[in-house]
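The structure under discussion appears below in the form of structure tokens.
With one protein chain removed, the remaining protein chains of the complex are shown where they sit.
We call the chains A, B and C, going by the order they appear; numbering starts again at 1 in every chain.
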Amino acid sequence: MDFNLSEKTKEKRKQVQTFIKDHIEPMENDYYKELHALDNSYTNLPQLDELKKKAESEGLWNLFLKEGEKEVSKSTEYAPLAECMGHSFLAPEVFNCNAPDTGNMELLLKYGNDEQKEKWLTPLLRGKTRSAFGMTEPAVASSDATNMAATAILEGDEVVINGTKWWTSGAGHPNLDFIIFMGLSLPEGPRHGRHSMVIVPKGTPGLKIERMLSVFGYHDEPFGHGEVTFKDVRVPKSHIIGGIGRGFEMAQGRLGPGRIHHCMRLIGASERALSLLCERSLSKVAFGKPLSHLGGNRERIANARIQIEQARLLVYKAAWMIDTVGVKHAMSEVSQIKVVAPRLSQEITDFAIQIHGGGGVCQDFPLAAMFAGARALRLADGPDEVHLALVARAELAKYQKESREQGNR
Amino acid sequence: MDFNLSEKTKEKRKQVQTFIKDHIEPMENDYYKELHALDNSYTNLPQLDELKKKAESEGLWNLFLKEGEKEVSKSTEYAPLAECMGHSFLAPEVFNCNAPDTGNMELLLKYGNDEQKEKWLTPLLRGKTRSAFGMTEPAVASSDATNMAATAILEGDEVVINGTKWWTSGAGHPNLDFIIFMGLSLPEGPRHGRHSMVIVPKGTPGLKIERMLSVFGYHDEPFGHGEVTFKDVRVPKSHIIGGIGRGFEMAQGRLGPGRIHHCMRLIGASERALSLLCERSLSKVAFGKPLSHLGGNRERIANARIQIEQARLLVYKAAWMIDTVGVKHAMSEVSQIKVVAPRLSQEITDFAIQIHGGGGVCQDFPLAAMFAGARALRLADGPDEVHLALVARAELAKYQKESREQGNR
Amino acid sequence: MDFNLSEKTKEKRKQVQTFIKDHIEPMENDYYKELHALDNSYTNLPQLDELKKKAESEGLWNLFLKEGEKEVSKSTEYAPLAECMGHSFLAPEVFNCNAPDTGNMELLLKYGNDEQKEKWLTPLLRGKTRSAFGMTEPAVASSDATNMAATAILEGDEVVINGTKWWTSGAGHPNLDFIIFMGLSLPEGPRHGRHSMVIVPKGTPGLKIERMLSVFGYHDEPFGHGEVTFKDVRVPKSHIIGGIGRGFEMAQGRLGPGRIHHCMRLIGASERALSLLCERSLSKVAFGKPLSHLGGNRERIANARIQIEQARLLVYKAAWMIDTVGVKHAMSEVSQIKVVAPRLSQEITDFAIQIHGGGGVCQDFPLAAMFAGARALRLADGPDEVHLALVARAELAKYQKESREQGNR
Partner (left out) sequence: MDFNLSEKTKEKRKQVQTFIKDHIEPMENDYYKELHALDNSYTNLPQLDELKKKAESEGLWNLFLKEGEKEVSKSTEYAPLAECMGHSFLAPEVFNCNAPDTGNMELLLKYGNDEQKEKWLTPLLRGKTRSAFGMTEPAVASSDATNMAATAILEGDEVVINGTKWWTSGAGHPNLDFIIFMGLSLPEGPRHGRHSMVIVPKGTPGLKIERMLSVFGYHDEPFGHGEVTFKDVRVPKSHIIGGIGRGFEMAQGRLGPGRIHHCMRLIGASERALSLLCERSLSKVAFGKPLSHLGGNRERIANARIQIEQARLLVYKAAWMIDTVGVKHAMSEVSQIKVVAPRLSQEITDFAIQIHGGGGVCQDFPLAAMFAGARALRLADGPDEVHLALVARAELAKYQKESREQGNR
């Protein structure tokens, strides 16, 4: 048993932390003020590109990939870096580690053919373009993926795409290059072999971004979350990733590490919230005492620390299992962290808001926006309830197997 | 013991419910779409004025006042109407029962002199103008009202006002007529006799709305929440309400019934959220079953119903105490409801969001905005912690008195 | 709307409170010490009989019945008295208001024939005997009453009884006179018309008290909770109460008011716990401060007060509905209180234990025993989950009816 990070990871983490502290945090406020003052906030501001250039030049780039950018990093090595990036809304973009691009890059690395890699992956890896992912649909309960109604039907050399996707994050970004669309291709195929993933370039006729969705009032510009319609959209058959009918299989592979990323960022955000609230509780005075000395605040601070420690250890363990026994044998663990981390982050951010008073709910602190992000992640990538159901099934299966075995004797 | 509402109240409630259902709910979506599409959403749309005219003509107007508009309604009679209005963001405005106007009207009715009534109250009562209230300040922990730093100093026939107020709700409304400002007048006076309330008309030199504050990502147009600076603002001495040094006394009187209003509206909002989530859980299907049949959803529905019932009864009891023994003897009860109702509404709305999936956090349902409102009310009018402290003090005092009495024997 | 108790009820409550304070509380400690020092604690100590005589002579007797002892009291009138009795483990016995005797007396009053009344009811009403009720069974999930397996079959002029009952409270009492047994009589009858209730006198051949059950480690002597087997027990047909097949109907009628009793006693117990913990928190000092000034204790005190107030109001409302519209129309409300009151009492007692440190879990305070009682009541008379399910069904039915109606148009 060893809870140490590798020396290499510690060093990289130090670099990332320093970069965030020295270069990102100081410019955040001005960046957002400038962005939100624009008539159209779906704009790529130049100061961000400069920061990205600097990060890339310092080797702080595509950190979710191993050196050489041919393979994803070990989950245990990337996890601590993802946590650091969770401290800042801008950091993931600056280090080219933003969702859903990371997942899309992993997908193309693993399943893309050479042409796809050259045309779509390379610019993404260099941070020149952004991408989106179209999975969830407004008309159905997407928590049950078999509800998916959109179609991607092969017709000769083309794939014909129809349907509506929403929560297509990144759809509003001016650098958006393509959307990876997932839809039903083989309605008569085996239950998890019916869907395909297809690259749909921005600007393809029939593809329309109908509107941008808000998350508690926020639009998360410049990337945003789109509702996108596909009406008889036609792309060449060569835009299918990995082969027809492999959509589910690839989605599963994508989700394990992706959830590690999300969860570690949420832990980073929780640490940020705890840090802000500790400072605030020491500096603000009411009824003659700092807030840290009033009511149950200290107990809440202690509980927050305890919950963060536990959540981080659980995500580390899930990451370690992905690294050592593979996602398939870490299904329960991955669902466990998907429940724990957003719930934790929502709770701690809520407490931090309370300590900040009126400042906590408004634009003066990042807390309300962090809350909205955590809250949304209790739904994105499967709602809490679906993950709890999976964990319970795995738990009960231990006893059902025993019963079966006993029955067999 | 009788849990019945009076026949008169039941009838009035029926009228209000019918008006909301027939006239307000059908236009809400279009209203907000039109409003938010404007370059400047701090705009009074004409369809709202028409609805207000209609409501007034039907006698559904200033419902917080008794007929004749000279006196506030009994809390037990207004409470059920406030609950109905909590179902809709627009209803309080339509019936001229919006905060902070209601509190301001009560204040002017009770403490205003004839001139103040004619000039400021009459147009408010007719719904021609809107008003704001400047109490809380950004630089201090306003949970402790004695932290208040802004000043309202008498100089000859004028009051000179300096300071910064924020969360001045209504500050963005185009019909804003005046702000009631509360500040320190007599720094050497007795602890609760130092502050005054002063009417500051919009447009008075030195008064500046610096910026509008967001609640989560919402700006709550057209009224909004302002940060307002007062720099050597001068108004005639006659703008003081009720007399110099009476600010705290009047604020206390204002808060009791005002909290009944807030809490009942939150209970109405909670009922709306529960209603939406029940319908949704019956109609959306995942894994072959409606959501109402999955996981712990039914238990959560039951708990929501139980909590709403309990909260409503508690607010009714506090209202009944205000009506029968007065606010001063209902201090603990008023603080109790101030803790219970926002917490309840936040929790139920959170659950409703979860049942609505991605729709729950975005603009397609009123839930995320309702959540933000409930969350903000855990801070406005005193944070949970301050009210819990008051309730605990009242509870422990029962035993300390006994100790004292025993000591005296 | 009126939250006042009637003058008559207030006066009676005052008498009960005074009696408990003056006569019961002072003897409790000695009583239990003496009882538990006995080799056989299932003993009726004479000091209890004396107190009962005194209570009866002062008219504080059978308080759940109206004067004349022919009819049950209004729920709203008995509820506040039940609360008072919840402060003390002995009080219900002293005033002849103990479960399950109260329910049994009500049953015999309402459904018993003259012979049953004379033979079984009259001594119970006079406090000369005790009774028990045999409903729940060890081998099945009794939360679903249709799981009941014990039988009461008519054979000529006799009823033949077989089966095992447990949690037969009162089975250990030396004054036990009879058990009301509920079992299957008409297996082919309509679902809720299959069961009968039969009086089985103590000492009937085939009736055996197998063992006494503990609640946590308590045996609740002198009455206790028995596991009772019935092996070909034969009693005359005239021992059937109300008629064959009416068991469920009578059980339902019994449960509504019975739950008011239980819940009000739990609220009384919660008040007692809160009172003990407030006193303790003011008198014990750690780290230089009374416990009432440490950590989150005050917030917990405030939350306890708030929860008790809400729970009491909810029980009052359910009682008022039983009085005004009848148990059948108060099904959801009765289930609501059955969830709320034991949960509340468990939670507050747990907190009180914590404030009492090591004293809280041991015999020095009544808290651990009160905790055990509250915990058991989350199972007795239907577990929380069954009541939550009923509340949810009632809630969702509102919308399903609407759907149906809309479908019919």
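The rule we apply is simple: a contact is a pair of C-beta atoms (placed from the backbone, for glycine too) under 8 Å apart; a residue touches a chain by one contact, two chains touch by 3 or more.
Since the model is a prediction, treat every value here as computed from it, not as a measurement.
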TODO: Identify the residue among C:1, C:215 or C:315 that touches the chain left out of the display.
DONE: C:215
Task: Selected from A:144, A:249 or A:299 as touching the chain missing from the view - done: A:299
TODO: Sort through C:109, C:379 or C:394 and give me the one touching the missing partner chain.
DONE: C:379
- [ ] Check the options B:138, B:193, B:206 or B:295 and report the residue that touches the missing chain.
- [x] B:295
- [ ] Name every residue on chain C in touch with the hidden partner chain.
- [x] 136, 138, 140-144, 147, 166-167, 213-219, 225, 284-287, 291, 294-297, 350, 353-354, 357-363, 368-369, 371-372, 375-376, 378-380, 383-385, 388-389
Task: On chain B, residues whose C-beta touches the chain left out of the figure - done: 295-296, 298-300
TODO: For the chain that got dropped from the picture, name the residues of chain A it touches.
DONE: 1-6, 76, 274-275, 278-279, 281-282, 292, 298-299, 301-303, 305-306, 309-311, 313-314, 316-317, 320-321, 332-333, 336, 339-340, 385, 387-396, 398-400, 403
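Convention: only the chains that are shown with their structure count from here on.
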Task: Of all other chains, the one whose Cα centre sits farthest from chain A - done: C
Task: Chain whose Cα centroid lies nearest the overall Cα centroid - done: B
Open item on the list: As a quick test, compute the distance in whole Å between the mean CA positions of chain B and chain C.
Closed with: 43
- [ ] Round to the nearest whole Å and give the separation of the Cα centres of chain A and chain B.
- [x] 37
Task: Residues of chain A touching at least two other chains - done: 295-296
